[in-house]
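Let me begin by handing over the structure; questions about it come next.
Only one protein chain is missing from this complex, and each of the others stays in its spot.
For reference, chains read A and B in written order, and residue numbers begin at 1 within each chain.
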Amino acid sequence: MANELHKPQNTNSYFWATLGVLHSTIKWLVKRRFLFFLGLLTSILVALSLSANHWVPFDPEQMAAGPRLKPPSSSHWFGTDEFGRDIFSRIMVGMRLTLQVGFVSVCISLSIGMTVGLIAGYFGGWLERLLMRAMDVLFSFTEILIALALVAVLGPSLENAMIAIGIAAVPFYARVCYGAVLVERNKPYTEAAISIGASHARIIFYHLLPNVLPIMIVVSTIGLSNAILAASGLSYLGLGAQPPSPEWGAMLAASKNYFQRAPSLLFIPGLSIMTIVLIFNLLGDQLRQMLDYNDQGKHS
Amino acid sequence: MTNYLVNRLFGALLTVWVTTLAVCFLIHLVPGDPVQIMYAQSATTTPEQLDLIRHNLGLDRSIIHQYIIYMSNLLNGDFGTTIRGQQPVLDLILLRLPYTLWLTITALIISLIIGGVAGFFAAYKQGQWLDRLLMSSTIIGISIPPFWLGLMLLAFFSVNLGWFPVAGDGWLSLILPATTLAACQAATIGRIVRSTMIDIFDQDYIRTAYAKGLSKPRVLGRHALRSGMVPIISILGMQFAYMMGGAIVVEYIFSWNGLGRLAIQAIFQRDYPLIQGFILTFSIIVVLVSVLMDVLYASLDPRISRK
Partner (left out) sequence: MKQSILTVEKLRIGFKSKTGINTAVHELSFELNAGETLAIVGESGSGKSISSLALLGLLPKSATIESGSVHLHGQDILKMKESELRRIRGGKIAMIFQEPMTALTPVLSIGEQLIEGILCHQMISKQQAYKTAVEMLRVARIPEAEKRMQQFPHQLSGGMRQRVMIAMALACRPQILVADEPTTALDVTVQAQILSLMRTLQQEFGTAIILVTHDMGVVAEMADRVLVMCQGRQIEKGTVLQVLKTPQAAYTQKLLGAVPVMGNVKDSRQLISASMSARPLLEINDLSVRFDIREGLLSRVKSRVHAVEQVSFSIAKGETLALVGESGSGKSTIGRAILNLIPIETGAVRFKGRDITGWSNRLMRPLRNDMQMIFQDPMASLNPRKKVGKLVAEPMQIHTRCSKAERYQKTLKLFERVGLSEQDMQRYPHQFSGGQRQRICIARALATDPDIIVADECVSALDVSVQAQIIELMKSLQDERCLSYLFISHDLAVVEQISHRVAVMNMGQIVELGDTQSVLHMPQHVYTQKLIAAVPSIDPEQTKLTQKGLIQEELLSPIKPIGYKPTTSVIKKINSSGSHWILDQSHQYRGNIVK
């Protein structure tokens, strides 16, 4: 933003300033080891999944890449499925789908939800009442129902599942954003901003948003886990990703018939889902704790 | 208090009304011709028959007209007829509804007990090993995909060990699906109870109670718990809605003869009248329970029940 207070400095002081910033960042990271570790882990997983197609040992869709329904071995680290496809490759490529679904639906919900929440919370009046009533109605439908209904009419596919889950979660994000905006709007610094003559845009984007954003980030990480669970659930039912897609929920659908012969088929995709969801839940929890700590007066 | 309740009731009616609107026009979201899609598998239907069906469903009239027909049918108890077996939708729904309610309510009670007790003790021993243990387990609990848990329980206990029947109607067959539903919800409820109680333990009036010389059990039980029940009850309505949603998948896995399983079948068969009926019923139940919870909440909180 173009409102930095600039003071002419010489290069020497720039150097010491940067060093100082580096030093305090490292100290901060060490204090929050767990958060740092989770963040690192997430980045590694994202990188792995995005490049999955390039480095997996087998083509995820290639049937008879190995003998059928084999348990984990040295050649097939996670074993093979009922068509002889390598499970490890499928899991890795499927990770990209899982993360993609989560990310896209959260983007949809967040953008629509935050817009609704900001408008309703800031402008108030009949607009607030109307929007929040609408959110209440949507809320009572519950996410699963909305998602199911949308998939039912649009037809089963991973894209439709993404959109359905994205729309279904809007009331949740809208409510959280609305609540946060109300809290901040009632604080004196907002009134102070009005009294010095700030425009609506300035108050919303310069003052309110930075204070609302942390809460929304925390909520988004947990929302991400929920979206992933919902998407894999829909795929399991056959309403999301369609075969031969290596989406983890879809992989579980087939496992029901074979688990006595190849329990890895049941175990591994489910465990993968759980692991990713767990990582994001832990991330959200750590962020939330950091937020609570910050609210008690210390801001880093 | 009456003002509060009337307000809630009004909100509930509004929600149900909007649901009918949404449900009625859901069919228009379908890309392409819904009637053709519905009868796509039935090769014997002629175009004339399709036209007749379209006429019966009112799809060849104006939107407002359609809605009026739909609403008048609804109020007469006619939820339409299914495509497959030409059965009245309402009858089918009413047949399966009790099973879903049975499952959901049982799971709700189990998760309430486990989650409530765990959350309370975690809050009481905040920061100590018990709290940390319980909180770790709840994080894992909310991360487990419910359908996976259900599959694993089914695989292990029903198929492998044969302790429970794979499908069925009775209490024995209820145990596994209820456990699946309850497990994930108990984790969520546990966390909510814990954070609510921690907030309450910090309140001034708890300090006043101790300052009077009251014993710890009395302070916790009468002052803390009673105050805590109020916000927790208000959350329960929402939890019930989530569980109803979760029940859909669980019923499918365990072949439990409830509404959810019906719904999935309907979606696969593109049986739109049945889908509409299901959505409407689901909404009505959720709204009813929500109003019930609000009534309970209002009666427990003297700030609402008295002026």
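Everything below uses one rule, namely that a contact is a pair of C-beta atoms (placed from the backbone, for glycine too) under 8 Å apart; a residue touches a chain by one contact, two chains touch by 3 or more.
Computed from a predicted structure; not experimentally measured.
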item: Identified contact with the non-displayed chain, of A:27, A:187 or A:261; value: A:187
item: Full-complex contact with the absent chain, from A:23, A:129 or A:261; value: A:129
item: Sites on chain A contacted by the missing partner chain, in the whole complex; value: 3-7, 129, 187-189, 191-200, 202, 207, 210-211, 297-299
item: Chain B residues that touch the omitted chain in the full complex; value: 3, 6-7, 10, 203-205, 207-216, 218, 222-223, 226-227, 230, 300-303, 306-307
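FYI, only the chains that are shown with their structure count from here on.
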item: Touch list for chain A against partner chain B, complex; value: 133, 136-137, 139-145, 148-155, 225, 229, 232-233, 236-239, 249, 252, 255-256, 259-260, 263, 266-267, 270, 273-274, 277-278, 281-282, 285
item: Of all residues in chain B, those that touch chain A in their complex; value: 11, 14-15, 18-19, 26-27, 29-31, 139-140, 142-148, 151-152, 155, 159-160, 238, 241-242, 244-246, 248-249, 252, 263-264, 266-268, 270, 275, 279, 282-283, 286-287, 290
